[in-house]
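Missing here is one protein chain; the remaining ones are kept as they sit in the complex.
Chain IDs A and B follow the sequence of writing; residue 1 opens each chain.
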Amino acid sequence: MRQIAHQITVKTHERHLYDITGEVTAWVHAGGFRTGLLTLYIQHTSASLMINENYDPDVLKDMERFFDRLVTDGDPLFVHTAEGPDDMPAHIRTALTQVNLSIPLIDGKLALGTWQGIFLFEHRHLPMARRVMLHLLGE
Amino acid sequence: MRQIAHQITVKTHERHLYDITGEVTAWVHAGGFRTGLLTLYIQHTSASLMINENYDPDVLKDMERFFDRLVTDGDPLFVHTAEGPDDMPAHIRTALTQVNLSIPLIDGKLALGTWQGIFLFEHRHLPMARRVMLHLLGE
Partner (left out) sequence: MRQIAHQITVKTHERHLYDITGEVTAWVHAGGFRTGLLTLYIQHTSASLMINENYDPDVLKDMERFFDRLVTDGDPLFVHTAEGPDDMPAHIRTALTQVNLSIPLIDGKLALGTWQGIFLFEHRHLPMARRVMLHLLGE
């Protein structure tokens, strides 16, 4: 049993769901594990992680529009507006989605379903550099 | 330290919370581990996982009705309607709940609280066969 870790940086240019499946699986496969557990951990409070459909781009657009409506930028409920009208909504959207993901590795492959992709959900409108820690434990 | 993995299939017949605690704990106990970490991973984007109260059936009904209201079938906001009015809501309900769960195993038992059950949350109305990967690491 052994473990490896690696930090990736995702450059975002606007509020959007960014597919990071390719970069994550490339790193996992390079590790040469057969069976194990992958953990993804995002080190931010205004961007998050999500596993969802990666086939029809309309799913991502609908997802983004649903969250825009559920957590409204500039909602007068919010006191914390230091970084603008998308500041507090970004924290809440992070709370409603994921900071960490756990994906088993079976027979040398991540156990992702046929239509599942791994996404970084950027909740801020301005460009950001987002750090995601990857940790793989197994053999 | 060793690890085992197993895929279970849950046959769903309608949108509903299905209790899978018995099947999961039976597999875990058969593994003969004393201490470890169980990961559950659902390989779909329109069904999800949830740990919640397993005592009063009204909790499940209220949970289902809350999600039905929060993410409305046929909402005109959605462009992605290829598989019907429950298609995009299913992806969003998955995003708002869990694709993976992590439960420690302590003294040979999962660390579930007294009233906690493990549920598969089917978000589609039609019958489905849902695959959940179980991975257990420990000794």
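Heads up, the rule we're going with is that a residue touches a chain if its C-beta (ideal position, glycine included) is under 8 Å from a C-beta of that chain, and two chains touch if they have at least 3 such contacts.
Computed from a predicted model, the values in this text were never measured in an experiment.
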item	value
Residue among B:Gln7, B:Thr25 or B:Asn52 that touches the chain left out of view	B:Asn52
Which of B:Ala30, B:Leu77, B:Ile106 or B:Leu126 contacts the chain that the document leaves out	B:Ile106
Touch list for subunit A against the chain that is not drawn	1-3, 5, 37, 39, 41-45, 70-71, 77-80, 82, 88, 91-92, 94-96, 99-100, 102, 131, 133, 135, 137
Residues in subunit B touching the chain absent from view	1, 35-37, 50-53, 56, 58-59, 61-63, 65-66, 69-70, 96-97, 101-104, 106, 111-116, 137-139
